[in-house]
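In what follows, a single structure is set out as structure tokens and then discussed.
One chain of protein is taken out of this complex; the other chains stay put.
Note that the chains are named A and B in the order they appear, and that numbering of residues resets to 1 at the start of each chain.
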Amino acid sequence: MKPASVEYHKATSIADAVDVLSSTEDEDAKVLAGGQSLVPMLSMRLARPSVLVDINGLTDLDYIRRDGDWLSIGALTRSRAVEKSAAVRDAAPLLSEAMGFVGHATIRNRGTIGGSVAHADPAAEAPAVLCALDAELVITGPAGARTVGANDFFHGFLTTAVGPDEMLTEIRVPVLPAGTGCAVEELARRHGDFAMVAVFAAVTVGDDGRCTDARLALAGTNPTPVRAREAEAVLVGSGLTAETIAQAAQAAAGVTNSANDIHAPAEYRRDMASVLTRRALRRAASDANVVV
Amino acid sequence: MASKVTVTVTVNGRTLSAECEPRRTLADFLRQTLGFTGVHLGCEHGVCGACTIVFNGATARSCCMLAVQADGAEITTVHGLADGETLHPMQEAFWDNHGLQCGFCTPGMLLRACELVEEFPDPTEEQIREGISGNICRCTGYQFIVDAIRDGAQRMRQTS
Partner (left out) sequence: MAEQRTASGPIGARIRRTEDPRLLAGQARYLDDIRLPGMLEGAVLRSPYPHARILRIDVSRARELPGVFDVITGAEVRELAAPQPVIWQQIPDQRMPESYALPTDRVRYVGEAVVAVAAVDRYVAEDALELIDIEYEPLPVAATLDEALAEDAPRLYDQWPDNKMGQHTFTRGNVDEAFTQADVVLRETLYYGRQMGLPLETRGCIASWDTYTNQLDLWLSTQGAHVNRDLMGEALRKPVHEIRVRVPDVGGGFGNKLDFYIEEVLASLMSRRTGRPVKIIEDRVESFVANAHSREQRMEVELAATSDGVITGIRGTVWAVLGGRLSGAACGPPWLSAAVMAGPYKVPNVDVSVVGVFTNRSPIGSYRGWGQPEATLVYERLVELLARKLGLDRNEVRRKNFPAPEEFPFPSTVFTYDSGRYAECLDLCLSGVEKNGWKERQAAARAEGRSVGIGYGFHVECTAFGPSRVLNAVGVQHSGFGQSVVRIDSTGRVTVYTGEVPMGQGIQTALAQVCAQSLGVPIEDVTVIAGDTDSCPYMGYGTGGSRAAALGGGAIIRAAEKLKKQIRDIGAHLLETAPEDLVIENGRVAVSGAPARSVSMAEIGNAAYRSVGKLPAGQTPTLEEREVMDPEDLAWAYGCTAVLVEVDRETGAVKVLDHLIAHDCGTVINPMIVEGQIHGGVAQSIGGALLEELVYGEDGQIQTTTFMDYLVPTATDMPPMQALHMETPAVHIPGGIKGVGEAGTIAVPAAIANAVDDALDDLDVTVTAIPITPPRLLAKIRAAQEQQS
């Protein structure tokens, strides 16, 4: 388990990184951020880039900022920093909670939120929670920056909207409105493992006690993170009752589309999507001060 | 073959410089090139935690980094914990509580334990277990490690 030969380029700026990414012949340059997934893949020789573009020197991509109704997070921000950030907890508590499920502390020390999102493992927490939050992802390439909604960003297993000559540079998360309750429910074989199934729920409750907005995203159940739109529709406009939550949970199971693997058959994941959705919604409702 | 690069790192307070290929992992560089064999390789894919070091102030897995990335970095390995022949309080606590058997996970476990105690000076059992859940030990069943870290935290509080 030793990496194959590879060239190394330490990027001095975003423009410099993009320049190298767009100049390799086979479009096989790889951005090296925290390296928590990429370096093991190099060691197993499952990834064979000709050049690594190390962006760890781009400290201008390491920030968490609140701009009015938006929270902006630089792609190089370490997962640990996102997890511990008061600004994140204030603006998007669902994101704080989700980051606590990402690997283990030492992995979060080094791993970056941008790296996790760009790697696009369908069982990872960061991609799914950003879908739940309707985040926007800023991609920078030779033609400059463009923004893609999180729900359009993930194209398939380990594939995203980021082109071979582009890199993810910023994550923008709309601040959750007041009256929103959040919860993450994850079923993993062990604490810190990738999810068998994880559900990220945010429900906003109006003054009349009705649900005005609901976001439900699932990880581990599909080739990409997925929103359970039908389940959300069940809730919006209704009260958060045991019945509506059960209906939503059942609807959530309908979006799953996974293959059998060593940890679980597909139908198990489908069933768990329902169980965890119910649990997540109950906790989220309680977080929004609704007694179910 | 990619041309070699020169990497300069400060390990346990001593600045060292050596050449290597860009593909060489930081773990191999520390172990083989610089001789810090207390950095252990248990999986080389970022799961077991045996290769844990302190990298610029935070624990990191040296198997998940390339040596070239460490140029200019400050690193602490397990060798940097003891003060000469005097063991660090956390090392003493591991010894007294039988917090190790084969010793292979121990360097990573110790460094992670010290970082954990920085965050939680008086950690609960749950904080300890969660805090070391990224470090696999195949010998102890963790109970005496948990005891050792609680004891080590107390010793560290007393000495600081």
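To be clear about the criterion, contacts are C-beta pairs under 8 Å (C-beta built on N, C-alpha and C of every residue); 3 or more make two chains touch, one makes a residue touch a chain.
This is a predicted model, so every value here is computed, not measured.
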{"item": "Contact partner of the left-out chain, one of B:His40, B:Arg61 or B:Arg150", "value": "B:His40"}
{"item": "Interface residues of chain A (partner: the chain not displayed)", "value": "1-5, 44-45, 187, 189-194, 196, 262-265, 268, 271-272, 275"}
{"item": "Touch list for chain B against the chain that is not drawn", "value": "21, 23-24, 31-32, 36-45, 47-48, 50, 77-79, 81-82, 87, 91, 94-96, 98, 100-107, 110, 128-130, 132-146"}
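The working rule: only the chains that are shown with their structure count from here on.
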{"item": "Approximate Å spacing (C-alpha centroids) for the pair chain A, chain B", "value": "29"}
{"item": "Contact footprint of chain B on chain A as seen in their complex", "value": "1-8, 10, 32, 34-37, 39-40, 42-44, 52, 54, 56, 80, 103-107, 109-110, 190-192"}
{"item": "Residues of chain B touching chain A in the complex", "value": "1-2, 5, 21-23, 25, 28, 44-46, 49, 52, 55, 58-61, 63-66, 68-69, 112, 115-116, 130-131, 133-135"}
